[in-house]
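Coming up: chain A.
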Amino acid sequence: MTRDNVLDKVQDILRDIFDDENIVVTNNTTADDIEDWDSLEHINVITSIEKHFKIKFAMNDVTGFKNVGNMVDTIFNKIS
Partner candidate 1 sequence: MAFTSLTFIIFAAITVAVYALLPQKAKHIFLIAASLVFYFWWKAWAPVFIIAYALFNYFMALAIAKSEGSKKRILLFTAIGASIILFFIFRYHILDGILSAIVNPNGIDISILFPLGFSYYMFKSVSYLIDVNNKTFEKVNKFDYFLLYVVYFPEVSMGPITRAVDFVPQISKEKSITAQSINKGLVLVAWGFFKKIIFADRLASLIAPYYSDINTAGNGSAWFLIAAGFLLQLYLDFSAYTDISVGVSKMLGYEIKHNFKAPFFSYSIPEFWRKWHISLTSWLLDYVFTPLQFLLRSLGKFASIIPAIITFTLIGVWHGGTSAYLMFGFLMGLLVAVDALIAKSRKKLKKKMPKALFNTVSLILLTIINIIVFLFMRVPDAQTGLNIIVRHMFDFGSWTAASTLTLEFYIVMALSLIMTIISHILELKTDEFTERFIKLKQPLLWIVYLAVIFAVILFGHYGPGYDPIEFIYMGF
Partner candidate 2 sequence: MKKIKFIVKLIIFICIFSVLLVSVSYIVRPQSDMKDRFAGFYSEPKDTIDAVMIGASSVSPLLAAPYIWNEYGITTYPLSTNAQPAAGIKYIIEEASKSQEDCLFMVDATMFMVEQSSLMTEPRIRNVVDNMKYSFTRIRAINEMVEDKGSRIDYYFDISKYHSAIFGENGVKAEDIKYFNFQSPSEYKGYLFVEAVDIFEPVDLSNITEEKPIPEDSEAELKALMDYCEANEVNILFFINPYAATEINKQEHNYIKSIVEQRGFSFINFNDFYEEMDINFGKDLYNVNHMNVYGAEKFSSFLGRYLIENYAFEDKRGNEDYADWDEAYIAWDKRAIEAKQKTDENLGKIKKR
């Protein structure tokens, strides 16, 4: 799986969680850019990603997420 695949998949996950087919994410997208992506929903994003990519994040990973790009990097490192 390439890094771009990961980004696409993350986009799908976000579209599903926030029930919005029009969401488009780039590496620079942050939680502020998507309505409803608050701290209560954030955990759903995390668990959904873990479930889908069959990985387990560590606390340290998660605190470093400043944007979608960070997330994708971490995911990609874990699956390669």
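On how the list was made: all candidates are chains of the complex that A comes from, given by their letters.
Just so we're on the same page, a residue touches a chain if its C-beta (ideal position, glycine included) is under 8 Å from a C-beta of that chain, and two chains touch if they have at least 3 such contacts; residues count from 1.
These numbers were taken from a predicted model, which means no experiment stands behind them.
J.: Touching chain A in this complex is which of the candidates 1 or 2?
T.: In this complex, the candidate that touches chain A is number 1.
J.: State the interface residues of chain A toward candidate 1 in the complex, per the touch definition above.
T.: It is residues 19, 36, 38-43, 46-47, 50, 57, 59-60, 62-64 of chain A that touch candidate 1.
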